[in-house]
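First the structure, then my questions, so here it is.
Note that this complex is displayed minus one protein chain, with the remaining chains in position.
As written, the chain order gives the labels A and B, with residue 1 at the start of each chain.
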Amino acid sequence: MSRFVTVDIQEIQRSITADPVRIMWRAAWTMLIATILSCGTVVVIGFIAPSAIPANAAPFLSVGLLAIPPTVWFLTTERVKADIEVATGSEYSVTFVLSAIATSAVVLPVLDLVISPAEWLSRESTLTRITGFTLTTAVWLEAAKYLLVRWRAWDVYDEPFRAIMHTVSVALGSAAALSVVQLITYNSTPTAFALRVLANNVIGLIASLIISYGLVRSRRGEAGIWLLPVVFIAACLLTGIVLTFRSGLLNGQLGLLGAVPRPLFAFGFVVAYCVAGMAFVRFIYTNMQRTWALTKNELED
Amino acid sequence: MFPPIPETTSSLSFSQRWAHYVTLGAILSMVLLGIVLRETIRWRLTVYQDARTGIVAPYPANWLLDQSGADYVFRVRDMQALGFKTTIQLSIVPVGTATTERNIADRLAYERSQTLIDYRQLSTESIIVDDVSAEQVTYAYISRDTSPFTEAIPTVVLGTDIVVLTRGQALVITFRSEAGQYQDNYEYFRRFLAGLEY
Partner (left out) sequence: MMLRCLLVVIALAAGVSGISAQTAELFNLERIQQATVFIAQVEGTRLNTRCVGSGVLVRPDGVILTNAHHTVPSATCPGDTLIISITLDPTQPPVPKYRAEIAQVDAGLDLALLRITREFDGRSIDPTTFPQLPFVDQAPSSDVQLDQTVTFVGYTDLGNVPVRSIRGTVRGFIAEAIGGERSWIKTSSVEPVSGIMTGGGVYNEAGQLIGIPTSAPTAAQLADANCLRLEDMNGDGVVNSADACIPIGDDISVVRPSDFARPLIRSASFDLTVRDLTQAVRSEAAAERPRVARVFAAPSVVNDVPSTVVASLPAGTTSLYLFFDYFNMTPEAVYEVRVTVDGIPNTTFSLPPVRWSGGRNGMWYIGSSGQPYPNGNYEYRIFIDGVAAASYTVTVGGPLPTAPAFSNVVFGILNPDGQLAGSGYVLPTGSIATARFIYSNMQPDLPWTVVWYYNNTQLVQTNDLWRLELGANGTQSISLQPQGGLPIGEYRVELYISNILSATGDFTIAGSQQAALPVIFSSVEFQRVDAAGETTGQPGTSFPDGAVSLQVQFNWQQIALGTLWRVEWLVDDATFFVQEQPWLLAESGQGYRLRLVSRGGIPDGTYTIRLYVAGLLVESRTVTVGIGQLRIDRFAVPTGVTLRGRIIDYETQTGIEGVTFVLISTDFSVADFRWEQSQIFALAVTDRNGNFQIDRPLQYDAPYSVLVSAVGYLPLSVDGFSLTPEDPNPLEMLITLVRD
């Protein structure tokens, strides 16, 4: 915590010409668009011409897809660092790494070896699946990310742009770990892996940003006892719903000649969720900032 | 643009602290609920009842119930498992006045050695089931898909037979599972035995 820069933020705010929060959103959107485009390209190619992707290039392509979200994020936020002229430090890089470690070392082993939702949840009803994913996959993933940021970056969560930086970093770290483990475990084709990369990053990011809203409000003393836990539960529930519907859309329909999955359906659903989710998060953040502006004006008045 | 930041303090306010505690509590609760849900679904049971033989047997839900065999009263198999389909089976064998559980167990060994590939009896011991003496035989064999048109890989299977003499007949309770998952799947059999009435 002592590594946080103690500068006069007001000085910074007066010196910069752009809203760092907006820059953060822009960086996040850049990262998401790059992810969507890269994964979407592979999904479409895999759908139209599956044999177009050479087998020996598949591993490299998968690693490339895996690396795009964090790479684009860190490149764009480096630019932000320059704009802000604040050595915000590499602490969010550390957050990224710690999140990846926590996910791969704790969360995934617990989910795969102990909870194993795929073994008992796949044949249940939709409502049970939503409940199951909420109470297993979503809780464990979001809890790890919540505890990490709560421990590592609580103090800086009063500043929205830093909150967003850490939130996105922790979400990308968790998603990267998830994707790496899935790549190694399933040995997926690039098409299937592209869908996983997109889903891991988007679903984890939206949930983390929703939870970060609660953290920011709580850190700034603007929330009571219940906002944060309610937001956390809501984020988990939303994740559970999205996971359930995504797999349902991906699953094929059985006919006389067999069953073929519907990757474009799943891809489209995740993209739509990304757009809607980011818009919602942006909305609540903007609302929060507007409230602050009104309060400030009132104070100045 | 940015509202003034409150004075940084190292201590948390009441609401901040309790918000965190409540969030932790919510996490814990959801984790526990998840475990409860998992256990509920995993160990869901369906009850088999046969008025003719007086058998009431709870078996795992969504296991395939088969009553069509000549050699058993009923058999349930986990058809949704990959690999060998874990099986629980109940048979009734007629006995004479001098027949013991060990006689039945030996008879089963003779018959199984004729039909099961590489049948090997591993252990035979006397046990108590519901305050009744019984004979437990553990064995291993190779299971293979019998269709000649497919290329199935044979599997090593561990099996357990429990022979109980009751009401002038022998009840043979059989459990079979792929050897590598025998311990994990044995819980199904333990719960089956706990709920079995005859």
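Keep in mind that, in the parts below, a contact is a pair of C-beta atoms (placed from the backbone, for glycine too) under 8 Å apart; a residue touches a chain by one contact, two chains touch by 3 or more.
None of these values were measured; they are calculated from a predicted model.
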{"item": "Of B:W63, B:F175 or B:F192, the residue in touch with the unshown chain", "value": "B:W63"}
{"item": "From A:F60, A:W151 or A:Y186, residue that would touch the chain that is not displayed", "value": "A:Y186"}
{"item": "Residue in contact with the excluded chain [from B:I128, B:I153 or B:A194]", "value": "B:I153"}
{"item": "Contact footprint on subunit A, counting only the chain that is left out", "value": "117-119, 121-123, 186-189, 192-193, 247-248, 250-261"}
{"item": "Hidden partner interface residues of subunit B, rising order", "value": "62-71, 79-85, 114-117, 145-153"}
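Here is the rule we use: only the chains that are shown with their structure count from here on.
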{"item": "Separation of subunit A from subunit B, taking each centre as the mean of its C-alpha atoms, in whole Å", "value": "40"}
{"item": "Touch list for subunit B against partner subunit A, complex", "value": "1-6, 8, 13, 15-16, 18-20, 22-23, 25-27, 30-31, 33-35, 37-38, 41-42, 62, 80"}
{"item": "Complex contact set, residues of subunit A against subunit B", "value": "9-10, 13, 19, 115, 117, 119-121, 123-124, 128, 131-132, 134-136, 139-140, 143, 146, 150, 155, 158-159, 218-221, 223-229, 232-233, 236, 292-293, 295-296, 299"}
